[in-house]
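One protein chain omitted, others in place.
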Amino acid sequence: MRDGTAVNAAMIGLIVNGEALQVRRGSTVAAALLNAATACRISESGEPRTAVCGMGVCFECRATVDGIAQQRTCQMECRDGMVVETQR
Amino acid sequence: MKHSFDIVVVGAGPAGLAAATAVAEAGRRVAVLDENPRVGGQIWRASLSKVARDRSKERAVARFEASGAKLFSGHQIVDGDAAGALESWVAATQSLETFSFERLILATGARERFLPFPGWTLPGVFGAGGLQALVRSGYDIRGKRVVVVGTGPLLLAVAAHLKQDGARVVLVAEQAPLSQLMQFGLSLITRPGKIVQGLSLRAQLANAQYRTGCWPVAALGDGTVTGVRLSDGSRTWTEACDLLACGFHLVPNTELATLLGCEVGDHGVVVDADQQTSVASVYCVGETTAIAGVDAALLQGRIAGLAAAGRASEARTLHMQRDAERSFGRRMDRAFALRKEMLTLAMPDTIVCRCEDVRFSQISQAAAPGNGWTNAKLQTRCGMGPCQGRICGPALNALFGWKNTSVRAPLFPLPIAALCSSPLATDDATTLVTQEN
Partner (left out) sequence: MKPFDVVILGAGIVGSACAYECALAGMRVAVVEPAVPAGAASAAGMGHLVVMDDSEAQLALSHFSRELWRELREALPQTVEYEECGTLWVAADAEEMEEVLAKQQRYANSGIASEMLDERALLEAEPGLRHGLAGGLRVPQDGVIYPPTAAGYFLSVAQQRGAQLIQGKRPVRAAEGEVVFEDGSRLSAGWIVIATGTDTSLCPWLKIQPRKGHLVITDRYPGVVRHQLVELGYLKSAHSVSTDSVAFNVQPRKTGQLLIGSSRQYGELKRKADPEMLRRMLDRAVEYMPSLKQLSVVRVWTGFRAATPDKLPLIGPTPDSTVLVAMGFEGLGITNAPGAAKLVLHHLTGAAVPMDPMAFLPSRVARAEAVHA
């Protein structure tokens, strides 16, 4: 565990745009971002975008995860201590 | 890393699992590759939320697990060659692995079709199946007002599941007119099982409205969706909602088949009675060949598995049943055929390509006679984003009849490190720097 912020076994903690967030273990990052009402990215013409297809084909759920940009968050399960940055 | 199998199956949904099970039970070495962390594909997707037990899934998975087929989850196929090898990207180890095979069975499934309409890019607007998948992976929608719009049998199923997960389903709006659905329903008299399923879904929805012959004309909201404008052709009205789920039936995932050189027709990958494609070493099963539902997928999987394992004759008894399921699929296509109003929903400034924010007016300008997908893509950038036309391609196919044939490896984005010699390690950049100093 890198940055153990989990309060109990069923929950894990991640950092989204600098703020701590608790999510259910097994959640994808996209689901976590939706629960936090946080957009994943800003489109070319400046619109906020969130996950759409939930199955890895639309690429709307891209965000920076643990320093790597443009990751599809609907295909990634949350890990304790994960750091997620969205485009703002 | 290199692996070698007699037969490789791509996709661990119902069709792929059935195929692999049949192959393994016939005594051949078989691997199943799937991008997802767990088996099940779309319909049997694993869930965090409490869903009712699905006995057909449990049975299929148990039989698969007992069969000796080897599962490689978290493997995304990015390249391949019908002559005998696939390249898969494994995100967990940040590396490519090669699978060589004698025969290949493609069971890559389908995705939702989206049609652009004003406001469909607002946060809070989802694919119908997409919203269901996101809920299963932890999105909490308790108490949210949901409107489900579009077409296809998926709408009801999704609405029922969302309700189970605590959403308030306000309305399910099916674009197909009742008369068209009735014809479809009547032709199902020979298939009572299907109707019962439809009826029980309807019952589960209880007080939600299910309306046919109406469709979305605009998603409303500033920054996030707050409602949807609907029309039934004579009247338009607004429904308030927190989430809008839309799906316009399904389109097969044919990218890998195309890359391998398999013939693709209007409904999906073209196969013969044994599920063999135009490329002799490659078989194809399930929604990738045509949208026909889980029963067809299971039968096709079994038939292809036996055929690929050299026991095609044992599968002959299943052909009739499979053909019946496929004709059910074709009837479904007709029942849920798009009405012409669906093809005129986009306004000039409606975004069609979400990756690149290409608007409908830009695309219609490029749509002069004689011009097709390639020209529109080159002139407007539609389809050039990371989804490579997976979303806008089927929409433009519906709107203009264009086909996106320009499939290239890698089929999904990869880090540059995956394509060069040195593997990716987090401290790589610094190592190189210090070496040079």
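First chain written, first letter: the chains are A and B, and each begins at residue 1.
What we mean here is this: a contact is a pair of C-beta atoms (placed from the backbone, for glycine too) under 8 Å apart; a residue touches a chain by one contact, two chains touch by 3 or more.
If you're wondering where the values come from, they're calculated on a predicted model, not measured in any experiment.
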Query: For the chain that does not appear here, which of the shown chains does it touch in the whole complex?
result: A, B
- request: Determine which one of B:4, B:281 or B:379 touches the chain that has been left out.
  value: B:379
Message: Please output the residues of subunit A touching the missing chain, sorted low to high.
response: 44, 62, 68-70
Field: Touch list for subunit B against the chain that is not drawn
entry: 79, 370-372, 374-375, 378-381, 384-386, 388, 408-410, 413-422, 424, 428-429, 432-433, 436-437
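Just so it is clear, only the chains that are shown with their structure count from here on.
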Message: Taking the touch rule as given, give the residues of subunit B at its contact with subunit A in the complex, in rising order.
response: 35-37, 42, 48, 91, 111-112, 114, 121-127, 129-135, 137-140, 223-224, 253, 351, 354-357, 385-387, 390-391, 412-413, 415, 426
Residues of subunit A that touch subunit B when the two form their complex: 23-24, 26-28, 30-32, 34-35, 37, 39, 43-45, 47-60, 62, 67-68, 70, 74-78
